[in-house]
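Below you'll find the structure, written out as structure tokens, and then a few comments.
One chain of protein is taken out of this complex; the other chains stay put.
Chain naming follows the written order as A, B and C, and within any one chain the residues start at number 1.
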Amino acid sequence: MMLETVREGLSWACLLSGGFFLVAGGIGMLRLPDFYTRMHPAGVIDTMGAGLILLGLMIQAGFSLVTVKLLLIALFLLFTSPTAVHALAKAARHGGLEPLLVNTEENDE
Amino acid sequence: MFSAAIIAIFITMALTLARALLGPTVYDRLLAVNSFGTLTVLLIAVHGFLMGRPAFLDIALVYALISFIGTIAVLKFFEYGDLGPGERVSFDEEQE
Amino acid sequence: MRVFQRLARGRRRAWRHGFYLGLVLFGLWLLLSGSFKPLLLGLGFLSTLLVVYIALRMDVADHEGRSIHINVFRPVGFWVWLVGQIVRANLHVTYRVLHPRLPISPEVFHVRASQDSELGRVTYANSVTLTPGTIAIDLQGNELEIHALDREAVEAMVGHKDSRAAALDL
Partner (left out) sequence: MSEVLINQILLAFMLVIAIGVLYQRNLFAAAMLMSIYSLLAAALFVVLDAVDVAFTEAAVGAGISIILALGTLALTCGEQKPRPVLATGPLLVVLLTGGMLIYGTLDMPYYGDPEAAAHTGVASRYLQDSANEVGPPNVVTSVLASYRGYDTLGETVVIFAAGIGVFALMGRGRRKATRKVK
């Protein structure tokens, strides 16, 4: 009974905070000024948002085949995400897109 | 609780969709497509739990793999201007 | 004579790779189907055989060295540490993004990766990309080009992560 409550709570927390990070990443993708900076919030979506939501689902599923599948999905995402993002950055760089760079002195005032 | 997660996914979908529509470069759109793939995987997984049928996870699994292949193929296209192996050609930026 | 020996050895290696590939694929089949009826098991076995055969024929069964032999569990410390680093970086980026004044100062850094093996360097570069706030744009030889959201993001990880990844040097 006690254990059940703890599990529910944990899963709740994971799903809600995962949702929060997803939305934060989405806002970042809209707010940030150029392509290279927008890749960072996309990373937030792929790692923290997806990871926490999948973790919440795993806690919900308990110890079963479903958990293994969720784990596989999380692994796929974790392995493919940096590859895709890196390929994207490299392609953009070779395509001639210059990153927007801000001088630290200017920004910190 | 699953509903909350689904709402969050939908909001993020709308935000990335806005990025995909706004552009301005091809790479921004590609980034949005990539994130959208992740979000679709999450949506399918959470929806399976919401309906009490985690068997939907298989599709999420297929998706996690396929959207990656799609992104890599598209990138290869942008790098080489072609889908086959060959010399790199310069690809002019999307003019808008 | 030499050539034949080498050929035979190459063949043996191909067979071994095929065997490992088949083992992994069949394991995956079992995991995903979750059904242990003899008919389905037989079908799974047959399709595994087919895929392995095609892979061997296409000569794609693992030529890039040791990807099957990597011991994934040896650098457990590194994985745990990486997860912690990812969480920290996520909080950092999220704070920066949600802050009303958007306090970012994107910069491009050039960092030397200290790993000896190619695999170690690639692992390092991928870990850099996986942590939000820093993205490895290019890896040429030893030189790593990193785009970072701000200086803090890159400073927090370069020193440690590099030594960590060097320690695991696959």
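The criterion applied here is as follows: a contact is a pair of C-beta atoms (placed from the backbone, for glycine too) under 8 Å apart; a residue touches a chain by one contact, two chains touch by 3 or more.
None of the values given here were measured: they were computed from a predicted structure.
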Sites on subunit B contacted by the missing partner chain, in the whole complex: 2-3, 6-7, 10, 13-14, 17, 20-21, 23, 26, 29-30, 32-33, 36-37, 40, 43-44, 47-48, 50-51, 55-56, 59, 62-63, 66-67, 69-70, 73-74, 77, 81-86, 94, 96
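Simple rule for what comes next: only the chains that are shown with their structure count from here on.
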Chain contact graph, described as a line, ring, star, complete graph or other shape: line
Geometric centre distance via CA averages, subunit B-subunit A, whole Å: 13
Centre-to-centre distance between subunit C and subunit B (centres being mean Cα positions), rounded to whole Å: 21
Distance between chain centroids, defined by C-alpha means - subunit A, subunit C (Å): 18
Set of subunit B residues in contact with two or more other chains: 58, 61
Subunit A residues counted as touching two or more neighbouring chains: 25, 27, 39, 69, 72, 81, 83, 85, 90
Of all residues in subunit A, those that touch subunit B in their complex: 11-12, 15-16, 18-20, 22-23, 25-27, 29-30, 35, 38-39, 42, 45-46, 49-50, 53-54, 56-57, 60-61, 66, 69-70, 72-73, 76-77, 80-81, 83-85, 87-88, 90-92, 94-97
Footprint of subunit A on subunit B - complex, ascending: 1-2, 4-5, 7-9, 11-16, 18-19, 25, 27-28, 30-32, 34-35, 38-39, 41-42, 45-46, 49, 54, 57-58, 60-61, 64-65, 68, 71-72, 75, 78-79, 88, 90-91, 93
Contacting residues of subunit C [partner subunit A, same complex]: 31-32, 34, 86-87, 90, 93-94, 97-98, 102-108, 125-127, 129-133, 135-138, 147, 149-151
